[in-house]
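One chain of protein is taken out of this complex; the other chains stay put.
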Amino acid sequence: MAKPVDPSVIEDLVVANRVLVSEGVLDAFGHVSIRHPGDAERYLLGRNLAPALVTAKDIVEYDLDSNPIDAPPGFAHFHERFIHGEIYRARPDVHSVVHSHSPNIIPFGVTGHPLRALYHMSSFLAPGVPVYEIRDVAGMSNMLISNGPLGKSLAETLGEKDVALMRGHGNVIVARTLPMAVFRAVYTEVNARLQVQATSLGGPINFLAPEEGEKAMQVLENIHVRAWDIWKRAALEQIKG
Amino acid sequence: MAKPVDPSVIEDLVVANRVLVSEGVLDAFGHVSIRHPGDAERYLLGRNLAPALVTAKDIVEYDLDSNPIDAPPGFAHFHERFIHGEIYRARPDVHSVVHSHSPNIIPFGVTGHPLRALYHMSSFLAPGVPVYEIRDVAGMSNMLISNGPLGKSLAETLGEKDVALMRGHGNVIVARTLPMAVFRAVYTEVNARLQVQATSLGGPINFLAPEEGEKAMQVLENIHVRAWDIWKRAALEQIKG
Amino acid sequence: MAKPVDPSVIEDLVVANRVLVSEGVLDAFGHVSIRHPGDAERYLLGRNLAPALVTAKDIVEYDLDSNPIDAPPGFAHFHERFIHGEIYRARPDVHSVVHSHSPNIIPFGVTGHPLRALYHMSSFLAPGVPVYEIRDVAGMSNMLISNGPLGKSLAETLGEKDVALMRGHGNVIVARTLPMAVFRAVYTEVNARLQVQATSLGGPINFLAPEEGEKAMQVLENIHVRAWDIWKRAALEQIKG
Partner (left out) sequence: MAKPVDPSVIEDLVVANRVLVSEGVLDAFGHVSIRHPGDAERYLLGRNLAPALVTAKDIVEYDLDSNPIDAPPGFAHFHERFIHGEIYRARPDVHSVVHSHSPNIIPFGVTGHPLRALYHMSSFLAPGVPVYEIRDVAGMSNMLISNGPLGKSLAETLGEKDVALMRGHGNVIVARTLPMAVFRAVYTEVNARLQVQATSLGGPINFLAPEEGEKAMQVLENIHVRAWDIWKRAALEQIKG
């Protein structure tokens, strides 16, 4: 049976959907989830719906096999919800997952060119960004993570990292909290755009060193809520509009 | 005599005009049509008017020779409506056609660099994107498809594909339905922008394999309406605004 | 003494200022003028003011030496109004002049890379786009066309063309009518952006041939008002609030 959740938690998940649309990470596709705050074996995700339309009533609870729990019978579910279930299973530290086709990141998934941390705002990229090749697992597929084993293989590629690219598809971004997952999704998109520009300038790029990345990430722990607060404020104005 | 059409069909065509403007595919130029739902030898297209201004009253019925049927005497007609008529004649499977100068696609028409499918959202590009060279047919022209024979030659270049580029001019995009034609127009523009970025990164690009493209296209059959629904909602708000 | 002008002519000049701001051609700087409809030896230009703020009351009449005629004593005048005066003197066919720092065009003025017509919408670039080098005339200057002789040298570089770039500064665009000058300013900016992308793709670019350019320009004569009409409509809505 679905377990009760504080309405403010649900509101934040709705807000995250709007923010990710406003910031150009999601369009009509992609999704963001949180681990259930009262049950580590469950997660919360909107039903199969464009992110800009998600309201509190559309949030569904799933178990880690991605079975919906007590969802209304008319609800459709994301084919790729297994991304969320399998990452929550593999990564007990993770409490929020974003899957998107965030546009500027796509080129890095389809070239051998690694996405790397240009500056402190994207320091969470410094440990490296693996690329998931679905062909290695499923051969010629429809590119979707539409079952548990594919979700598991994606979670394995992600490993202990915060961001993984999915070749010819998109990316997955995780964090300990929802605001941090949103923050990382936004700045991964920015970093990707700027890294193309830096590459166009020619010559080697002086990326953040691993130790710089680690130290800068501690800063982001403190300051990312400043971004979340203004994004949330704008989203609530739009929702209550 | 013009045949009756369900008003909801006309509304969708009006909406498609607005969506394509909002998404940056059309500006003051370009057009979108549907095959007449009640007569396969007819199609429906706005009169010669900027797409942002099209209303239900501006939709005109044409035969496949692109003669207007019962249009008000004051109406002007697009010089390039032959694009639509000849494609509907050559491709019985096609029920919607978009012609645009969608900006990011222009560079692919004027270089030898083929537009190809970077990711599943543009998997309909995987079978290949032919480039129409009007010079081969008309020599030194004003670049317009302003008569039936030119429309026919463009339809021949398109062949069984969904997208064809027109060198120094724009592109034509077709589908079985209006929402899918709009979807393809939007994501062809996105793919073009991202492919320039991927090319800037250097090295080979791992495009969708033909089989991946085919399978991913089946997914789009199911999910493209999610995009259409939110685009339509926003367009109707703007129209009724 | 200043000669009477139909208020609709003045309104169009005010509208052109707003359109060029909305389309990203002008920001707080740059200006657009028309030749006086009742006196070929005079032109009409806003006083020294950001284009977004120009109203009918701010339009000033100038003679071809760029002396203001009957302007209110408190009015300041653009230092670079000589661009307009000298082009109107040298080019009897020209009835409108835009001077801007339109951003995407700047790179073409500072590299040896010529701006050329990628597609029919910018076919007016097909006869070639000269680059004005103020250093050849004024040595080390402040880059401004701040007197008659400099305006005359710029007009000489422009010659019989419709567009000239000004190295390290901006560009000047002329036409027989105000709507066409605005149209050319907008599509020169688009062409510049797309030409950078086409160049990034590598390999030769198949630009419009001179004869194609000439024929396509005749098409633009007919269709550019469709763009002007929607731009004007949006600008008037904004002005009337």
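A, B and C are the chain letters, set down in written order, and residue numbers restart from 1 in every chain.
Keep this in mind: contacts are C-beta pairs under 8 Å (C-beta built on N, C-alpha and C of every residue); 3 or more make two chains touch, one makes a residue touch a chain.
What you see is a predicted model, and the numbers here were worked out from it, not measured in a lab.
Touching the chain that is not shown, out of C:Y43, C:Y62, C:Y88 or C:F108: C:F108 (per the contact rule at the top). For the chain missing from the display, the contacting residue among A:A56, A:A209 or A:I239 is A:A209, taking the whole complex into account. Seen across the whole complex, the unshown chain contacts chain A at 117-121, 123, 190, 193-195, 197-198, 200-209, 211-212, 215-216, 218-219, 223, 226-227, 229-231, 233.
Of the residues in chain C, those that touch the hidden partner chain are 27-29, 48-50, 52-53, 101, 103-104, 106-113, 135, 140-144, 167-170, 196, 199-200.
Here, only the chains that are shown with their structure count from here on.
Distance between chain A and chain C, defined via averaged C-alpha coordinates, is recorded as 46 Å.
Touching two or more other chains at once are residues 200 of chain C.
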